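One structure is given below, encoded as structure tokens.
Of the protein chains in this complex, one is absent; all others appear in place.
So that you can tell them apart, the chains are marked A and B in the order they are listed, and the count of residues begins at 1 in each.
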Amino acid sequence: MAKHHVTTTINGEEAEYLCEPQETLLDVLRDEVGLTGTKEGCSSGDCGACSVMLDGRLVCSCLVLGVEAQGKTVETIEGMADGEELHPLQQKFLEEAALQCGFCTPGVLIAAKALLDTNNNPTETEVRYWLAGNLCRCTGYDKIVRAVMDTAADMRGA
Amino acid sequence: MNEQPKQFKWVGTRTIRPDGVDKVTGRAMYGADLTLPGMLEGKVVRSPHAHAKIISIDTSKAAAMDGVKAVVTAADMPLADPTPVASGEAMINLRDLSDNVIAREKVLYEGQTVAAVAATSADIAERAAALIEVEYEVLPHVIDVLEAMKDDAPVLHDYMFTGGIKPKPEKASNVANRVEFSLGDIEAGFAAADVVIEKNFTTEPVHQGYIEPHAVVADMGPDGKVDVFCSSQGHFMVRAFVAGLLKIDMSKIKVTAAEIGGGFGGKTTVYLEPLAVMLSRKAGRPVRMVMSRDEVFRASGPTSGAALTIKMGATKDGRITAGDATLYFQAGAWPGSPVGPAAMTAFAPYDLENVKVVGFDVVSNRQKVVAYRAPGAPISEYGVESIMDELASELGIDPLEFRAMNGAKEGTQAAYGVKFGTIGMQETIAAAQATEHYKIPLGPNQGRGVATGFWFNIGGESCAGIRINEDGSVSLTEGSPDIGGSRASMAIMAAETLGIDVNKVKPSVVDTDATGYAFVTGGSRVTFATGMAVVDASKAAIDEMRARAAMIWDVDVDGVVWEDGHAKPASTNVGDFEPMSLAELAKVANKTGGPISGHADINAKGAGPGFGTHICDVEVDPDTGFVTVLRYTAIQDVGRAIHPSYVEGQLQGGAAQGIGWALNEEYIYDADGKLENPGFLDYRVPVASDLPMIDAILVEVPNPTHPFGVRGVGEVPIIPPLAAVNNAVAAATGVRFNALPLSPPAILAGLADKE
Partner (left out) sequence: MSGMRYEAPGSVDEAVALLADANGAARVLAGGTDLLVQLRAGMISPDVVVNIKDISETHGITAEGGGFRIGASVSGAEMGENAALVAAWPGVVEGAELIGSTQVQGRATMTGNLCNASPAADGVPALIAGGATCTIAGPNGTREAPVGDIPTGPGKTSLGNGEFIVAINLPARPANASDAYLRMIPRTEMDIAIVGAGVNLVLDDDGTCTAASVVLGAVGPKTITVADAAAALVGSKVDDAALEAVKAAASAAATPIDDKRGTVAYRTKVAGVLAARAAAIAATRARS
């Protein structure tokens, strides 16, 4: 079966890849494009480790076919910092130790950024429900939720 | 031993972890992130049966497929010696481990590996795996621990006779072993009691639930040298097991520790690593293998499910007179459940005169259990702490007060043989009593529960190297995979000891060729034991720098002291020399004898026992049985928090796992012994919206055997939640439950029984 030739924009740069029809966007990002910051934890949309933005919408890249990215924009963890400058969420996660093993962290950061981009004053409950699709087994979520809320407070103050 | 300056510069501060930027930017390399030129992808063929004889395996169709480069079965693995070796916190028999890696004669659980394939793509490997024909003779199976002990139960191993009883039984059984720990005279103890409570409890197996599936890349050359890159809790453990199973010299195997995406004990053994090496040897190319989530649930982890009987007695004035426990633990398909530590820890939080604990290690047709955070202790202590609550309530004594009245303290003789030194059990109870949380009034359908927990903590073998670089920066090498921020603590302890800025220290977890042996990252040992090695290595480097200064000043080395990062004359009698900084000494090292370093290869002793007390508030919906955790406080004696944020994180994460264990996590099997919930959808780990903030209170009773007073902290926090939640639910509903998980259907059924 012929591979599909896909042209897309990843982290602001045009990207091209060949993919099989059944390959997911997660497979493509990791294996074809070499962006391994997006993690595979379940491949069934239950853990959120593979979260990316697709045309500005938060999705699990394991639930998107690679061919579906044709003509769309994809944002991954590798594009979150601006050169040497970390995104405020990345910085806050480091300062407040909102990660332990770090495996869920890329997905959590992408999801948290999607939240703060639309709501810079979320309640604790809103943060918790927004991030309910990002499993973290290390932290008990406490420091993650605090870091997201503290980043929001900083962004409001700035 | 215990050097405690009044004030620390770095210990106790919240520095940015050295591996942090890599982990927030996606640059950190986990097990599945490495790609090598020419790399193949490996897939596994797994048993569809819970118990069956392997009649034949035909790999010819798979081997003939385009793109397939190697197929292996048990025939490709040498027959292992049945010699017990250390595996995490338990001992394992290499023969059993070999069978678990790839089945030889029988399959003993659904999901057990029977063959593996390497091909040019994952898709080809998967389709080739489907072409491997395995003929089975299905045997009767047994899943439940009590069923497995029955006389007519299918026997998994016809060579297994229960150990620990005399005379040796005449009939093979699924009971691998019996253990017993006792102290005093329980009959006399119960005779002296005014109140005696005895209950049966059950818990279900739960999985560690790390988000990163097992993953490995192995590359074996024709010269017999092996490179392995994998995510594990101990790359020296991986080296030892690969060497032992495949009969390769350890010196020929180099294992590099990938960043590890969670383990909690579950990555203290090997599953894929030997297979990847075998496939790579056959194919002559690097091979990557990554488990799917389904495979993780079916074929790795979990910890035991168990059945317990706990009996305790107390006098009217609140003194516990005796404790008696019988523990039946599922080991999975081969012996090795954590019933031993469960038996040892069961009553350890208390100062009791009369104790008896008997434990049974029972095999059944489930995957082999592996360590999970304080292996065994959450289960036995859940039963004991639930009875403690009921006793307190019968006696009309506040449950924390009751625990304080009976709590272990310095000098307490534990039933498992140890007399406690400096411990913080009483301090954690006092801290719990002092919390605001304990005083907040509760509403209708709400209840509060408390529980304590004890874990030994361990030390063990660790090595560390400190190299003073020419520019005065410091490279720190060690061999303990960093599972939750340990490099941050290592850098802090080195900087504190050397007296330099923490940012001048770069800690690295290096491969097995580049540092000396380290036991696994487990037993809450890394900050304690590897930390001790780091301190010792730093001190060795300091001694060398003192010698260099002495040489420069032409004085005796005893006349040089190290203070605040500088070599200084010990007194004016030595001479009037300007102190020399570490950087200044580094700069002239080539003129004073060459590179400066310090090394320590130790077997750390004296890990301080850990105690914790937790408070949990819940609300139970009486119409649906849904339990909401409203508030949670975890208090623990941490000895000394080197990096308080990561210590708090251990308490919070452990509490969350314990809450999941209490409320919704369980393995569910169908009638054929097949797992019904091998995914995160139906294996319900807590999600962010399930939990409240978890207040972590650090009590510091320094461990006198560690230079900074460190006690292990990682395991204790998973112990109290099971009973804390159970006790809170009892308070909210008026019904005492004695089976986990407390899922909504279980709660509603319990409430209906009450009516």
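Keep this in mind: a residue touches a chain if its C-beta (ideal position, glycine included) is under 8 Å from a C-beta of that chain, and two chains touch if they have at least 3 such contacts.
This one's a predicted model, so the numbers in the text were calculated from it and none came from an experiment.
Summary of contacts with the chain left out: across A:I10, A:L29 or A:V64, the touching residue is A:V64. Not every partner is drawn; the one left out touches chain A at residues 1, 4, 20-22, 24, 43-46, 48, 51, 54, 57-60, 62-65, 67-68, 70, 111, 114-115, 129-134.
Seen from chain B, the chain kept out of the figure touches residues 121, 123-124, 127, 294, 623-626, 663-664, 668, 676-677, 680-682, 684, 686-687, 689-690, 743-745, 748-749, 752.
Keep in mind that, in the parts below, only the chains that are shown with their structure count from here on.
A separation of 29 Å divides the Cα centre of chain A from that of chain B. Those residues of chain A that touch chain B in the complex are listed here as 20, 30-31, 34-44, 46-47, 49, 76-78, 80-81, 86, 90, 93-97, 99-106, 109, 124-125, 127-129, 131-146.
Chain B makes touch with chain A in their complex at residues 14, 16-17, 19-30, 32-33, 35, 123, 208-213, 259-264, 290, 292-293, 483-485, 643, 645-646, 648-649, 652-657, 679-681, 685-689, 691, 693-694, 696.
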